[in-house]
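The complex appears here minus one protein chain, its other protein chains still in place.
Chain nomenclature is as follows: A and B, assigned in order of appearance, with residue numbering initiated at 1 for each chain independently.
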Amino acid sequence: MRLGPPRRSLSKRSRTVLALLAGALLVLPACGQFEGVHDDFVAQGGENEGLGGSEGGSADGGATGGDGTESSGDGGGSDDASGGGGGGGGGGNDNGNAGNGDTTGVTADTITIGIHAPLTGAAPLKQESFATGKDLYWQYGNGGKPVQIHGRTVETVFADDQYRPSTARQVCQTMAEEQQAFALIGAGGTDQIQACAQYAASEDVPYLSTGVTETGMGSLDTYFAASMTYRQQAPMLAAYIKNELGVTDASKVAAVVTNTPNFDDAVEGFTGAFDGVDVFRPDKNERGSSAAGNLCTGTVKNYDVVFVLTSPTFYLEMAAASGCRPQFAGVGVSMGLDQVASTGCSAASSTEGARFFNPTPAFADAGEYDPDFLAAVDAAGIEADDVTWMMWGQSKVLHQMLERAGEGLDRGAFMDAVAGQKFSTGVFPDLNYANGPFGATQVSVLRNVCSGGGHYETDFAFVSGF
Amino acid sequence: MATATMVLTRVKVQRRFGLALRVTVVIALLALAALPLLLGGDVWAQRISRAAIYAVIGLSINTLTGHAGQISLGHQAFVGIGAFAAAFMASRLGAPLGFGLAAAGVAGAFTAVVIGLVALRVTGLYLALVTLAFGLTAETTIFNWREFTGGGAGAFAPRPAVLASDHAFAPLCLGVLGLVLYLDWRIVSTKTGRALAAVRNDERIASTLGVNVTGYKLAAFSLSGLIAGLAGGLFAHWNQIVQAMDFEFQVALVWVLMTVVGGLRSRLGVILASAFFALLPLTLPNFLSSLPWQPPFLNEAVYHVLPPFIVVVMLLIVLRCFPGGFGQLLRPATAWLSGKRQS
Partner (left out) sequence: MGAFLALGLFQGAVYGLLAVGIVLVYKAKRVFNFAQGEFGGVAAFTAFAIVVGAGLPYWVGVVGGLAAAVAMGLIVERVIVRPLESSSRTIMLVALVGVALFTIAIIVLLGQPIPRVMPPLIAGGGVNILGAGILPQQLILMAVLAVLAAAMAWFFKTDMGLAVLASSQDTRAAQVVGISPVAVSRLVWGMAALLGGIAGLLYAPVGIFTPGFMTLTMLVPAFAAAVLGGMTSLPGAFIGGLAIGVVQNLGIYYLGQQLKVPGAAELGVFALLMLVLLIRPQGLLGKEA
């Protein structure tokens, strides 16, 4: 007990109290179990099936999963440069629990899915577009009529994860267990997606998200990334900066990446492909304006191109405070939102010309890539935006997956039907899960245009290299 | 003579009957509270745990603000340090849960002593300011120290096999709550409690009475830190992941508000208010969006930002209309249950 000085001055009674406390502290250690910790961590998300074979022998790997318990999981092949998250073997996320009988969220005529996204916090999505966008595909995606999957329609529930990993875990549990969601979707936010994915894996709930980090995700056997991970995109971005933006001098390039271990893989990927760039790692709750002091000296540029991987609010603050207007470029999901472009443009056009890799082409060009989208928007009579568009694409991916899982839908059958398979939607990149959960190889490049209200336009659609 | 005996017997019978009735009511209320744990799924077990953890935090603030009369607007620092200590013990050292919780309590108490030694030299409103600034510093400096807390991704706090299920974890949280309650009761009913009351009412008078003012204040501070750290340890294992953003300073403010709404020095009030504040954000949005009638100007998304609004409205109502909080509202009931005559 560290209560030294005051303790001497206390009475006998309070000593009794303190002694009680001390007793409690000593008793408490006895009620834990050493052996359990590791297994539990495994069940918690460190599950690792990357042993090679896709034979369905061990039905649930939870108890036997070997290493990969560190979230940086070396065993899971998450550092594998090829991006094959399953590491050792093809179909690494096929745990062979076909038809496991877990039909949570599936009734005779409905399937419920749960979506989490930040509506408050540092990267908030617009509430209305989210509320209307989440059901658009399921209600109007079938030529203006509700989508039918083997006779079932799809219902959605959603929750605000507040841009916090721990809230994400709570809301995912609530959606999957109380609201009976069959599968979960993460719409954005790396740390939140990781936290929810690890929960989903521990409870064998299918989980689909846009590609974010690979750290601790490659070995999750219920997880599927619907677009390229940051680790996969970073070398492509380096090539893009060199070949398309024409900046090859590493000393003229900076990277501003939020200080979370989940972005370490993206930083490694970037610096590996672009040796010698300056890297700044601001904290998650730091203000963007303080980072601007590094990018500019007055109105003189210290760097020609700045790779940003932060929250949108941070990026906008940094851009607004950078009087020298460097060229911003980056990867990610939430940065590609028109909301971000429009806010950045209204701050003295500070984000004009910024380029971001995005899962989908720009919302402005949606009609070109999927005319059904505009038709559905008309049929629903809503005001669509890019959040709606992004939700549309992700729903379309999930639709194909559910379709393939067949009529006798359960969580095991779903996982089996997705692992190792290919999907193509024309909105999200083409997917091939033959080598694990990071199955995308294409991105679209969006450019921030300020004239006519800030928005993004498509520079490249579905490219796999520069 | 005979009449007198009869009257006496009747009084006795009534007392016994009254006691039996009171015990029955208490047991019935406890059973009612336990229902969600028994009948609800894992989600409800988690909610009960969260309510218990919040109640422990509320009692921790009650120790400091209610008993010793000192305010802390930086309690998230102590809770957070406990949480990260527990997570560190569990995920890095692989230590058993008990050691993790002990470390959480010790870390909370240690931080409180260190801060208290310095902060208690300033009084009243300045203490609020110092603790607020310390909370912010802890949040941005200590909790973002990657080697210790995992930075932005947070730290994992896996549970041991015995407590892996949410239903097994909830009784642990309730047990700790019970322990802290007992502690609170002991403090109040001993000399310590009277000394703290003297300090709370007037420090100068207390010191002329021979009460070691600084000593008692520091003891209350460190005890509060210990309880807060313990709550943090439970919080870490409750969610199995903790991150710096869980301990933003708004959270600490809400904790202070909930203790005040519950009613300082009212154990039952603090527990009820804490449980209410803990559960509101988890249950209200889904409850409202499942109602058959939806107001036209609200959409589902708005429900998610309602809870903080409701919390503050409750505080303002409490301060304006019944400053004793829930405790004051409940006083007739608690007085009857504890068998005291109402005056």
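Keep in mind that, in the parts below, contacts are C-beta pairs under 8 Å (C-beta built on N, C-alpha and C of every residue); 3 or more make two chains touch, one makes a residue touch a chain.
Please read all numbers here as calculations on a predicted model, not as lab measurements.
Looking at B:33, B:168, B:188 or B:305, the residue that reaches the missing chain in the full complex is B:305.
Per the touch definition above, the residue from A:148, A:251 or A:297 contacting the chain not shown is A:297. The residue from A:119, A:333, A:366 or A:440 that touches the chain not shown here is A:119.
The chain that is not drawn here is touched, among residues B:95, B:157, B:176 or B:256, by B:256.
Chain A residues in contact with the hidden partner, per the touch definition given at the top, are 119-121, 124, 126-127, 259, 283, 285-290, 293-294, 296-299, 312-313, 316-317, 320-324, 339, 343, 346-348.
Mapped onto chain B, the footprint of the missing chain covers residues 65, 69, 71, 73, 118, 121-122, 124-126, 128-130, 132-134, 136-137, 139-141, 144-146, 249-250, 253-254, 256-257, 260, 302, 305-306, 308-309, 311-313, 315-316, 319-320, 323.
Here is the rule we use: only the chains that are shown with their structure count from here on.
Those residues of chain A whose C-beta lies close enough to touch chain B in the complex are 1-3, 5-11, 13-14, 16-17, 20-21, 24-41, 43-45, 71, 119-121, 127-128, 130-131, 157-160, 163-166, 169-170, 173-174, 177-179, 191, 194-195, 198, 215, 258-263, 283-286. Interface residues of chain B, counted against chain A in their complex, comprise 41-44, 46, 90-91, 94-102, 105-106, 109-110, 113, 139-140, 144, 146, 150-154, 156, 158-162, 164, 172, 179, 183, 186-187, 190-192, 195, 212, 214-216, 218-219, 222-223, 226, 239-246, 248, 282, 285-286, 299-302, 304-305.
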